[in-house]
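What you see is the complex with one protein chain gone and the rest in place.
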Amino acid sequence: MKSKVRMGMIGGAAGSFIAGIHRMAARLDNRVELVAGCFSRDHHKSLELGKALGLPAQRCYASYQQMLQAEAALPVDERIEFVSIVTPNHLHFPIAKAALEAGLHVLSDKPATISLEQALQLQLLVQQSRLHYGLTHTYAAYPLVRQARLMIEQGILGAIRRVSVSYPQGWLASAADSHASVQASWRTDPSQSGESGCFADIGSHAFHLLEYITGLQVEEIAADLLCQVPGRALDDDGAALLRLTQGARATLTASQTCAGLGNNLQISVYGELASLYWQQEHPNQLWLQRRGEPQQLLTAGTDCRYLDPAVQQSCRTPAGHPEGYIEAFANLYRDFAALIRQETSSVPVCGIEAAVRGMAFIRAAVSSSQQNASWVSVASLLAAKSA
Amino acid sequence: MKSKVRMGMIGGAAGSFIAGIHRMAARLDNRVELVAGCFSRDHHKSLELGKALGLPAQRCYASYQQMLQAEAALPVDERIEFVSIVTPNHLHFPIAKAALEAGLHVLSDKPATISLEQALQLQLLVQQSRLHYGLTHTYAAYPLVRQARLMIEQGILGAIRRVSVSYPQGWLASAADSHASVQASWRTDPSQSGESGCFADIGSHAFHLLEYITGLQVEEIAADLLCQVPGRALDDDGAALLRLTQGARATLTASQTCAGLGNNLQISVYGELASLYWQQEHPNQLWLQRRGEPQQLLTAGTDCRYLDPAVQQSCRTPAGHPEGYIEAFANLYRDFAALIRQETSSVPVCGIEAAVRGMAFIRAAVSSSQQNASWVSVASLLAAKSA
Amino acid sequence: MKSKVRMGMIGGAAGSFIAGIHRMAARLDNRVELVAGCFSRDHHKSLELGKALGLPAQRCYASYQQMLQAEAALPVDERIEFVSIVTPNHLHFPIAKAALEAGLHVLSDKPATISLEQALQLQLLVQQSRLHYGLTHTYAAYPLVRQARLMIEQGILGAIRRVSVSYPQGWLASAADSHASVQASWRTDPSQSGESGCFADIGSHAFHLLEYITGLQVEEIAADLLCQVPGRALDDDGAALLRLTQGARATLTASQTCAGLGNNLQISVYGELASLYWQQEHPNQLWLQRRGEPQQLLTAGTDCRYLDPAVQQSCRTPAGHPEGYIEAFANLYRDFAALIRQETSSVPVCGIEAAVRGMAFIRAAVSSSQQNASWVSVASLLAAKSA
Partner (left out) sequence: MKSKVRMGMIGGAAGSFIAGIHRMAARLDNRVELVAGCFSRDHHKSLELGKALGLPAQRCYASYQQMLQAEAALPVDERIEFVSIVTPNHLHFPIAKAALEAGLHVLSDKPATISLEQALQLQLLVQQSRLHYGLTHTYAAYPLVRQARLMIEQGILGAIRRVSVSYPQGWLASAADSHASVQASWRTDPSQSGESGCFADIGSHAFHLLEYITGLQVEEIAADLLCQVPGRALDDDGAALLRLTQGARATLTASQTCAGLGNNLQISVYGELASLYWQQEHPNQLWLQRRGEPQQLLTAGTDCRYLDPAVQQSCRTPAGHPEGYIEAFANLYRDFAALIRQETSSVPVCGIEAAVRGMAFIRAAVSSSQQNASWVSVASLLAAKSA
């Protein structure tokens, strides 16, 4: 076992669902140690949570700026090596920027920024810094998602023809839900979330999963976004037709107003030789349907030798001992720690390129929707913005 | 039990998959009797099959025209009461027309015609004739599909927000498949199938299922159809965004080139209070997810008192004794026989209106696709054609 | 297609669930024709049902004795070729005996008789007659059950170690259920059902499925039967440990008092190389788990070339068009017709040997249970009775 990588967390005081997940994920494999934090703009709250997490008071900071400065003053083998950003969306960019400028690696909750412009700026910063930037696209960290990617890379599906990815949730199904929780509140507020609600929040997960698994890129988007619940400022539901590289096609649906649905992200990839199916709510099952053969059901597990070795190493238990969402999240922390420690791994961490593509997707979807679902080219958008 | 309704069948000689299903379906409940047929343009083949089916030679006809004429000359209580049309698509219209003109009810395989114009002509004929016209949309005849429709009608889902319907098959996944069977051959030939391949063949099923279950109508379509397998004259794959009445949205996908897939028609209906899910390959399971409650799994069966009485009567066995595709098909024959015998039923038989809407859907989808997935209004199309 | 085999039915007037299934099953494939019947001891009821089924009045008989006599007087190519017995259990034996003595083949609902002694007598009669005797063990007629049997025969599982077969139903869960229907009534009455209730009725299905699929025989039984609902004369629930040939072991559970359960017959066969799982309520799915490989899910369908050709021929539709209970039952009629017409088939019809073993199983289970679940040898029982 290697020494632990020292982390400082920004954001995540009381009320944050995802920050608790980040901390459990960081803790699980003992590769990362939380040593500092600025958990809230309210220093008292920050101190309180920090104390509960076992931090000394002097490393519970009043602002992230103060934290970056104070940590830089510590000896090299004491100070934090990376920051984990778990604030509302609109703060991801300024914090990531400041952290990179302070010479720290960054692991950020998604979306990376609240605009494509910011994402492109961030990309420049990352490239200039030679630091590591990771985005916590949890779903791509499930072992069988990684297996799916590798199987497609190996050509088991032949040419990919069609992808269907959908992400229906129901937690914002009624008007009352918009203010029922801290997350609901800022996720329906443009100043904190950016120009899109549902598509930025979960459509971006669906988009990333699609590109991650297939290895293809979305070229054009025709999207129809809307507010199913009247009075919202941002989309809470939508769907899109996609045209991918190599002539493949896809549909992408994301919604937060499907009453009764939990977190039902699912993807079907249809190829000329075989097809794949994976569903987040049953993450240890990957269905492979080769033409003319019985369906195959692959399972995750350290002992499943039919899986790629890197995928087996993404597991902690043998087949039949289910792992879940927290373990997938923990893979992100484990992989990011390995990256910082320069350990080799065949598993790519989702980085700044994916972050930029995710923001381009949101921009393209919103733009297409504003033009009555006309096709918008992602590449042109990127070219125009980068110019 | 009532006397059997006398049927003449047109089409369905060797090589036809669906004709055998029609005959089993007609036979199952003993409400319909096959008494005449013109099974092939080759009189010898027609005679051969007719004999095997127990028909006297003189009622195995050389042409459908001859059959209609000869049957009309028989005593009223002997001659056929309706024709069942199981030919390739392009013959559905002329045969239905001739049968109606001969005073016979018509039960036709789908699609009703190969163009919207024909469908509108047929609608006029049906309306003038006061005869019954039925279209065999099998999937709408599954008990739990009927239950889903009734539950939505009763408001269990509240306002419908989004529908996802997809129909992936794989039997035309490779170029070689285009000529591998009689059906494959005519289904990829415009002169026999009309202007669309996959969308006419199975997209129309998905469309009908959507309108049948939800009670909503598709208003606008933005469709992206294509040939995944080079060299085909008609679409073998495609997807569409749909806008429905009452502000609901949908995606519809249909493909015959998804390697490994069988007949995986499935539909999710997402509402403001609850959501439904049904999958044809597991037809005896209907999932209902009410917000904040455990999911419910409804099952088909004569003894399931939580089902609508009409739905229970669409079953033949108690829960736990699975019924399938043939029984669903048999429901169509049973319902059509009941209609002819003027028995009351709460179950609507899919008739000429649905037939017209199905053809309008195909037209709109093809037209939208030709315009790079621009929105096409189904209503405008119908208005223009009807004018 | 071949000429239809002529059938006379005994039993099955109003109130019988299974008789309607028999008739649908006989009709489905057009290989069998119902030409005579004695549906009730009440001649009026018999006539009424016969008429509804399209029989001439003179072939709707007042008693089965009369039917057998009258049919024998008809010309050879008109009279019935076999009788289908669908009465309550206690009449199966006398009717089968009389039919065999009249030179007719017999297809009987199960159990074959209400005692092992009767079953052994019947076996002698069948052997002497050179006529065909079939028992409608529906569950062994599902295509994938046949596939399971063949796969085990081919050694795919290696030595079988353990079998778990269970058959929980809930329709007799409360005391009130004992008299809620005709079937419930006679199935809880020893004079009509024999010495066992639940184990005779459905335990025997589980037993047959186990021996049919594995090709092994049960050697010893330790059974614990009981009445869960006080006041019943016959067992309504029970379980047994089994020792099979070749050292394999099994558990068998059957119950009619499991509230909420439908007809959930299921079997797991565990081998040294691989294991199988099949569940009646999802009959088109057969799970194969080879050691160290992804699970395989086999599907039924005429086009599933990985299935044995005989299994494919047990299907009527391609994969993805579900068949069910009625189709499985129809396989029994189709196979029995083929047997009578001396067509070759690789599929064995369940005959008198299985009937005798089924009765020996019931006897052994009851006997073991009376001795506080001591082991009872099936072979010794058979030897003693045969002596």
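Details
Chains: A, B and C, in written order; residue numbering restarts at 1 for each.
The rule is simple: a residue touches a chain if its C-beta (ideal position, glycine included) is under 8 Å from a C-beta of that chain, and two chains touch if they have at least 3 such contacts.
Computed from a predicted model, the values in this text were never measured in an experiment.
Of the candidate positions B:Gln279, B:Gln296 or B:Ser377, contact with the hidden chain is made by B:Gln296.
Checked against the full complex, the candidates C:Glu101, C:Glu117, C:Glu153 or C:Glu272 give a single residue touching the omitted chain, namely C:Glu272.
Mapped onto chain B, the footprint of the missing chain covers residues 288, 292-299, 305-306. Within the entire complex, the positions of chain A that touch the omitted partner chain are 1, 4, 17, 20-21, 23-24, 27-30, 52-54, 169, 171, 261-264, 280-284, 299, 301, 316-327.
Mapped onto chain C, the footprint of the missing chain covers residues 157-158, 161-162, 164, 166, 168, 170, 173-174, 222, 224, 226, 228, 237-241, 243, 249-251, 253, 255, 257-261, 268, 270-275, 288-291, 293, 295, 372-375.
Here is the rule we go by: only the chains that are shown with their structure count from here on.
Per-chain CA centroids place chain A at a distance of 43 Å from chain B. Chain B and chain C have CA centres that are 36 Å apart. Across the assembly, chain C contributes residues 299 that each touch 2 or more other chains.
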